Each structure stands twice: as structure tokens, then as C-alpha cells.
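The block underneath contains the structure these notes are about, expressed in C-alpha cells.
Excerpt of the complex: some chains, original placement.
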Amino acid sequence: MLSIDKYAYENRIVNWSPKLKALLWLLGIIIAFQPIQWLKVVVLFSVAGVTIFVARVSLKRYISWFYAILPFVLLSIVGIVVTVSSQRSSLIWPLRIGNVYLGIAKVMLPRAGQLALQCVTAIVCTYWFALTTPFIQILQVLKAAHLPRVMIEVTMLMYRFIFIFIDAFEQIHRAQKLRFGYDSVDLMVHSSSILAKMLFEQVIRNYEMMTKALDAKLYNGDFYL
Amino acid sequence: MIELKHLSFSYDDKRKILDDVSLKLGGDGHKVIGIMGQNGAGKSTLFLNLVGELRPTSGEVLIDGKKVEYTKKGLRDLRRKIGIVFQNSDQQIFYSIVKDDVAFALHNLKLPANEIHQRVERVLDELNILNLKDRPIQYLSGGQKKRVAIAGIMVIGSEWILLDEPTSGLDPDGRIRMKKLIKKLVANGQKIILSSHDMDFMYETCDYFYLLGKGKILNEGTKQSVFNDEKLLEENNLTQPWLVKIHQKLGLPLYADEQDLFENNSLNS
Amino acid sequence: MLKIISRYRKFITFFMIGLVYTLAYPLTAHAMHIMEGMLPPRWCIFWFVVSAPFFIYGLYRMYKIVNSGIPNAKVMLALCGAFVFVLSSLKLPSVTGSCSHPTGVGLGTVLFGPGVMSVLGVIVLLFQALLLAHGGLTTLGANEFSMTIVGPIVGYAVWKLCRAMKVNRSVSLFLCAMFADWSTYVTTAFQLAIVFPDPNGGIVAALIKFLSIYAITQIPLAIAEGLLTVIVYNLVISN
């Protein structure tokens, strides 16, 4: 499920300083937000290319990470460009509804294009960061940013525990699916509820066992960072 | 019969977990087929390909000569033919009462209530756990839970049952019962494919073996042939069953199982 | 399990209310998150600043819990956070044929006090941005505000109100889910409308547009999630 995490540990620049990588990310984001459009295009394609090379990821898989988010980017852009106006001439593909027109606002079109470019450039930069910086290194960045200790401790533990729950999640989900538990919408809702319940029970079970394990490891209230 | 033709699978295009595997399961009257291999050899991936949970990157799976179709209907048909019981019973028992859990698949298939009832009773009876039917899962032993998990699959009435590590976590008694259970299933006409780290268990229960290593089939054959190749087993970090060891090292005859040994051995008499 | 359940009776009650938020979280994890690069820098900063006091209050609450004598509170917090994160990847069917996820950040709200969730929520959003490529780092402040501040507060208020009015528990859960859900997407629609006003109708028209875009996909989802919530509740309690 977390394929990005796996790639992050195996990338070619995994040993670079995480702070440097964070600074490079920031630089990319600044370029995504600055006004010169061609520069964004350059950054977009070069960062994407570098990411594919450095993370040893196939183009197909790299693009697959965009599938999940593009619908929302598109939906938001539709929301920005579609408008209602009384002047037919200000719209592309006007549709008459009563005495007004529904259509795409001509004035908004360049802005929407720029927004899409800015969005995709920023996303590509964040993917670069995520794919070159294992989460363990990101914790170092959080530490360097002087975020509160408790928050970093909990983040660190959460990162570890996520994989325990993902294992459980996948096993339960698979077993349900193979017993036809997701064959229709109502079954899906029902099976999902059972899955949530079972995961919840594991929160408690894990907590109880971990309490014992912490004692065995002489835990005294703080996780070192 | 299940047939794999040049089946390959990889998760990430980097490393092939299964690499051009071709085999025929269930030919020549094989009824309990053992898949051996060390951790990471690809056993689980093979199982998930067999039940359509993973789709081969290349090659194909044929069931009774027909290609598996990866459509909703095709997969549904496949899963009515091949059931799988996973290693961890706790993650495949969804209800708190035994009979409810066993009925899960039948409810999902929208069978009429009285048929569900009959089929659940029959399967529980076959597995000798009819007395557990109203019991809450949390008070069952590991061995009992394993049976409930198997019942939940058997109730579908599939021709094939895949068992992944059926003895893991069982105490010696549970292990003996599992051996008997498999014999019984076979007597009922069920076909079984199983994988286990317990070589003695595999040796005694299966009648045909495949040795999987680094995603390839390295050897196949009857227990007499496969376990005799000590070198190949060692290369794959597997060990010989003790019955084979005493045959090879002590020069005793090769016995098919313990009973065979203790009843027919010549030293005894 | 029974024994465990009874030992954690209080925890479970909290959990169930938390779960409502969890499941109430609307639309898709990605859909309700404002994507990376979507908001101009000054708005990114604005939402970080707006969320900051809640975040700081959350930290304060977190310190209190950790020092309150709950044994291994950090582990419990992290387990709940991890659970919420994984649940947020649970796919729910949506009308459009695609699947959506409840984003599931509300769990801890009531579990450890309302403030804590703003901290756990930031962590969950951080994981979603970096491990799942959903949402974004620059928009973290804006997403934090809609998902972990407004949603939980509204949901909690609805729950309290329903219980005070002696509404049946299941119905309360259902309504709580609906309203927590609703308030979150209204907030997101606001956040987008302010930044991208309509050329003809201004912010109000933009708000109507964004609301209607989400409303279409939202209704059946909210119902599915409400049902899910009630079923899970009954499963846990009956067990």
C-alpha cells in the first residue's frame, strides 16, 4: 500500500542530508509559485525526470500516483472556470438557462491554466521529496525545525505502527474479499464495518502487549530521538 | 485441474517474485499437493495468483482448461472453485460466534436461509466442530480457530482448498488433528494444496510436491523422489523430514509415515 | 475480548464518538484535501496562522495527557493515530464509480480531549502527503483547519445536542456523522471560494459552485458512512 515509502529507502541519493533535500524541495515550491511560467515548465519536467531516475521508479508507476489526485485538481478547476453570466460573449460554450448563460469564463481560462501548472509543478516537487527522503530522515527535519518533542515521539511511533495495521488491514480485507464480502455496495459497507471493528480491537490488543514489552525494555516514559 | 502456463509475477517491475512458472496441479490423481520453499521463495504469491487476488504480470492460469477471466464474474467463479485459508486465523474470522462466521460467504452469495443453515451444519459436522457452533470465538484454542477458518471456506463447496501454513501456532495435538482432518477432506473428494515450514507434516500429508526457489520450480515429484535430493533441499535452506533422514543415514527403509514405520519395521520384530 | 471490552468501557464510548468523526469525514481523502500548489503562498501562510492556536492548544493537551498518569499514553496516542491513518485508506463505494475514502482524523478528538486531535491530525495529514501523495505540505494548514478543527467541533456539538435532546443513540451517531462531514466540506468550499472568486458573482457565487460540486458526490457517501458508523458501533457494543 505504501509503495512510496519502499522506494524512498532504495533511492540513489538516500544518504544525502535530509535538510538539504528539504531545502531543495522548498526551492522547487518557490519556483512553482513564482510568476514566470516557462520556468515552471522546466522545473516540472526536470524534477519529474530526476525523480524517476533517482528513485528507480518506472514511468508507468510514477504516473499512477497522479491518477488519484488529478480528479480533484480537475474538479477544482472546473469550479473556478464555470460561471453564470448575462453576457453570452464572455463565455465559451454558453448554455442558456432562462435569461442567463452558463459556461466557461473566458477571463478565467488563463488563470486556470496557470493554476494547473502551478499545482502539478508543486506536486512533482513534493513527490521528489517524498521519494528521496525516507520518513526516518523526515523526523530529523522535524527535529531540526524544533517541533515539540512529544509530537515527534508520537509521529515516530505512529510511523512504525502504521505498518502493523496495514498488515492486519490487508489480511482481513483479502480474506473478506475472497469470501465474497465486497461483491455489492451493501456488502461493502457491511464488510468495511467489520474490518473497522476488527482493527479497533487490535488497537487494544496491541496496546496491552506493547505495555508488557515496554516494561521488558525498561521504558521510563521517554522515547529517545 | 489447475494449470499455470509461463506465469510470472512482480510487484514493482524490479524483481520477479514468480518467474516463468509452468505446472499442472491435480493431474495423475494428486490430491494433496505440497508447495515447499523457504521464506521469500514465492509460495504466498503463487497462492494469491491461484485465487485471482493477484493478477499474473505475464502468463496465465487455466482452471479445467479454461482461462481465468479477471472480471467481476470471472473472479467470482474462480473463488467458488478455489478457496484459500490463510495462516493467521484471527484475521479471517469476522464474527464473534462460530456459526455466524462460517455462514459469512453464503450470506454474501445470497443463498436462502435454510440452505445456509444446512450447509453450515454439514460442514461443522464434517470438521467435528458441530459442538462449537454457538460458541464465542474468543474462547477457542488455536486449533479450533483454524478449523473454523477452514469451515468458512469449505462451506463454499469449492473443489480446491489452499492451506497456507495450516499447522502454524498449533500445539502437538492440534497438529495431529490437522493431519487427520486433511485425510478426511481428501476422502470426501476435496483437493488440497498446502504450504508449510513443517517438513515432517508436509512429508506425511502430501502426495506430490513442488519445490519453489527464487520464483522458479526447482523440483517436483513424489515424496520418495523430492526429499531424497538433500543437496537441493539444503541449497534452499530446507531440511529433510526425519523419516527420510533415518532412511538415508541409518539405512532403514523409506517409510511413508510414522505409522508405516512403527508397524512394519524389521528392527522391531 | 469481553473482559478487555469491559475494562475499556470508557475508552470504547470515547472511541465510538471519535469513530463518528472518523467515518464522517467526507468524500475522498484526496478530494477533500486541498492539493499541493492549489493555494497561493499568502493563503497557505494564512491558514497555518489560523490553525496555529488550535495546534498549540493541542500540544498543551497532549503534554497534560502524557503527564497525567495514563500508562504509556504516547503508545496509545500513536496506536490510535495509526489506526485512523489506516482506516482513512478504507475504500467506500461512490456513485461516480470511483472509490472514496473516509479521511478518518477525528478519532482522538474525544478520546484524549478535543485539542489533541489537531496535533494527531497534522501528523496524519503529514503521512498522507508524504506516504500516500494525498493533500500537500503547503496546504497542510488549510486542510488541518477544515478536517481536524471545524469537522470535529461541529460533529461533537451535534452529538452533544442530540444526546441532550434524548435522541436515539443510532440516530445521533448518524446525524453526527452527517454534520461533521457536511461542515468539513463547507469549510473547504469556503477556503477555495475566497481564493478563487467568480468573475461575475464574486465569492458568494464561487461558494455556491464549490458547494454544489461536492454536494452531488457527497450525499450518498454521507449516507454510506453514516450506516457504516452505526453498524460498527453496534458490532463493537454487541461483542
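In order of appearance the chains are A, B and C, and numbering begins at 1 in each one.
Here is the rule we use: a residue touches a chain if its C-beta (ideal position, glycine included) is under 8 Å from a C-beta of that chain, and two chains touch if they have at least 3 such contacts.
Quick caveat: nothing in here was measured; it's all calculated off a predicted structure.
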Inset, instruction - Note down how many copies of every displayed chain the full complex holds, formula style. - result: A x1, B x2, C x1
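Please note the rule applied: only the chains that are shown with their structure count from here on.
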Inset, instruction - State the pair of chains with the top count of C-beta pairs in contact. - result: A-C
Inset, instruction - Specify the chain with the shortest distance from its C-alpha centroid to the centroid of every protein C-alpha atom present. - result: A
Inset, instruction - Report the chain whose mean Cα position is at the greatest distance from that of chain B. - result: C
Inset, instruction - Could you grab the centroid distance between chain A and chain C? Build each centroid from C-alpha atoms only and quote it in angstrom. - result: 16
Legend entry - Centroid distance [mean C-alpha coordinates] between chain B and chain A, Å: 39
Legend entry - Between chain B and chain C, centroid-to-centroid distance (C-alpha), Å: 43
Legend entry - For chain C, residues contacting two or more additional chains: 1, 239
Inset, instruction - List, in ascending order, every residue of chain B touching at least 2 other chains. - result: none
Inset, instruction - Sort out for me which residues of chain A touch chain B in the complex. - result: 3, 6, 56, 58, 60-61, 168, 171-172, 174-181, 183, 187, 191, 194, 198
Inset, instruction - Would you mind writing out the residues of chain A in touch with chain C in their complex? - result: 1-2, 4-5, 25, 29, 32-33, 65, 68-69, 71-73, 75-76, 78-80, 82-85, 90, 105, 107-108, 115, 118-123, 126-127, 129-130, 135, 138, 148, 150-151, 153-155, 157-162, 164-166, 169, 185, 188-190, 192-197, 199-208, 210-211, 214, 219, 223
Legend entry - List of chain B residues in touch with chain A within their complex: 12-14, 48, 51, 53, 72, 76, 79, 83-84, 86, 88, 91-92, 94-95, 104-105, 108-109, 152-153, 156
